[in-house]
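FYI, not all chains are in this one, though none of them got moved.
The first chain written gets the first letter, and so on, giving A and B; residue counts start at 1 in each chain.
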């Protein structure tokens, strides 16, 4: 099967997730800038989740760009990833409305950790379905970021027990690491384009 | 008419349904793991509905993969299916917030039963529009799962009257049966790809 509809469905789900989080920004009754400041923790946690979901969409986009076809197993591995991402608005709201309190911040990290594992599984399933010499396989290579993120999430969950902001800080670090888009895949894909163009 | 826009619209509706259910997960005011445990029935019913909607999306994807064109009747049969699926978030919330009480669990089953019947009708309308020798027709074959599901939903609705968890358990069984994607269609479609490729 071609990848078109899998991409369209994932785009739809991520687009909705990224926007329904705004519904957690409660319109203040007061009309002062101070009233807006009270929404600041919710806004900050929204920004953090927006960037994380943006990263997932970006990497998903790059990975499927290098994928030729999808199997039934890939569809389910993708739905599994979307399931964990769908819990992000919930933990974002819990963390934001409680100003980054310990337990909600840990729950936020647990959901991100599970999403990272789900993404890793999806990547593995795609590589297996494409064969070892596939573009994705070559592109992922050492995959340092992919292995670092879960470790940092675990660290964040543990550090939240010490100081609340340490956990959230760790999640920010993961976001910063990934903000640089996956140039590896981009390079390999454009390499293929050059190969297939007339010399 | 080509199938593209029907697929896009269905993708959109199912993507929205699968994500707005998360809005029923109320952010707890407390910041303890215990507070999160109170949301467990809502979370469990969310997982059950996520899997069910994922199954529908998967099977819908496979079926339309084997469909060449759509008629006006197919459009309406598809909207009819989407209507019943659109009631899933409502019954999911009712069942989850009342910890799988009898009547909400039965209402949940009734909506799933109606969706199963609507899917069957859509399949029949597509087969008729494609002709008896069509890919879909060949692919569906005996369609044991398709005939088993409505019976199991009915059993679940009846058993909810005896023990609440028996009904929900039956819906879980249907989900497990379908989690194995529809390999029959996949096989026939890839068979066609091989036929049409140069020998």
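In the analysis below, a residue touches a chain if its C-beta (ideal position, glycine included) is under 8 Å from a C-beta of that chain, and two chains touch if they have at least 3 such contacts.
Here the structure is a predicted model, which means the values were calculated and not measured.
J.: Considering just this structure file, the complete complex holds how many copies of the sequence, given 2 are shown?
T.: This structure file describes a complex of 4 copies of one sequence.
In this text, only the chains that are shown with their structure count from here on.
J.: For the complex, which residues does chain A have touching chain B?
T.: Residue positions touching the partner: 1, 5, 8-9, 12-13, 16-17, 20, 23-24, 71-73, 75-76, 79, 82-83, 86-87, 89-90, 93-94, 97-98, 101-104, 107.
J.: Which of the residues in chain B end up touching chain A in this complex?
T.: Interface residues on the chain B side: 7-8, 11-12, 14-16, 18-20, 22-23, 25, 27-28, 31-33, 36, 47, 50, 54, 57-58, 61, 65, 179, 181-183, 186, 189.
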